[in-house]
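First the structure, in the form of structure tokens, and then the observations on it.
== subunit A ==
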Amino acid sequence: MAEEAKFKCLRCGHGFTAPYTPKVAEERACPKCDSNSVRRLKEKKDS
Partner candidate 1 sequence: MANKSSPEEIRIGVFVCQCGLNIAGTVECEDVAKFAEELPNVVYSDFQKYTCSEPGQQTIKDAIAEHNLNRVVVASCTPKMHEPTFRAAVQEAGLNPYLMEMANLREHCSWVHINEPKKATQKAMDLVAMAAARAKLLEPQMETKVPVIQKTMVIGGGVAGIQAALDLADAGYHIYLVEKQPSIGGIMAQIDKTYPTMDCSI
Partner candidate 2 sequence: MADAGRHPNIELLTLSEVQRVDGYVGNFKVTVLKKARYVDEKECTACADCLEVCPVVKPDEFNLGLSTRKAIYQEFPQAVPAAFVLNMEDCLGNEPIACGKCLEACEKRCIDYDDQDKEIELEVGTIIVATGMEVYDPTELDEFGYTQYENVITSLEFERLINSGGPTEGHLIRLTDRKQPKTVAFIQCVGSRCEKRGNPYCSNICCMNTIKDTLLIKDHWPEVQCKVFYMDIRAFGKGFEDLYKRSMAAGVQYIRGIPGDIYEDPKTKNLILTAEDTTTSELKKHEVDMVILSIGVVPPGDMDNTQQQLTLQRSADGFFLEAHPKLKPVDAATQGIFFAGCAEGPKDIKDSVTQAGAAAARANRLMRSGEVTVEAITSMVDPELCTSCGICARVCPYNAIYVDTKKKTPAVVVEAACAGCGTCSAECPFGAITMRHFTDEQIMAQIEAILAENAQDKIVAFACNWCSYPGADLAGTSRLQYPPNARLIRTMCSGRVDERFILKAFKLGAPIVLVSGCHFTDCHYINAVTWTQKRIEKLWDKLESLGIRPERLQLDWVSAAEGQKWARVMREVEQLREAVTAKEIEHTKRVITEDMLKKRTKKVKAKAEAVA
């Protein structure tokens, strides 16, 4: 179930990948700055 997803920290700009399970709300923190403003980048559907 768990897949990899790309994340971006909206605090420090750090990009990273982490395991991600759709529909499961998980607390996330940026591995670099520890902020919780972590956004999952969605795959562009059209490409």
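Descriptive notes on the structure:
Keep this in mind: a residue touches a chain if its C-beta (ideal position, glycine included) is under 8 Å from a C-beta of that chain, and two chains touch if they have at least 3 such contacts; residues count from 1.
How were these picked? Simply put, all candidates are chains of the complex that A comes from, given by their letters.
Given the structure is predicted, the values throughout are model-derived calculations rather than measurements.
Of the numbered options 1 or 2, all belong to the same complex as subunit A, but only candidate 2 touches it. Within the complex, the subunit A residues that touch candidate 2 are 10-11, 25-27, 33-37, 39-40.
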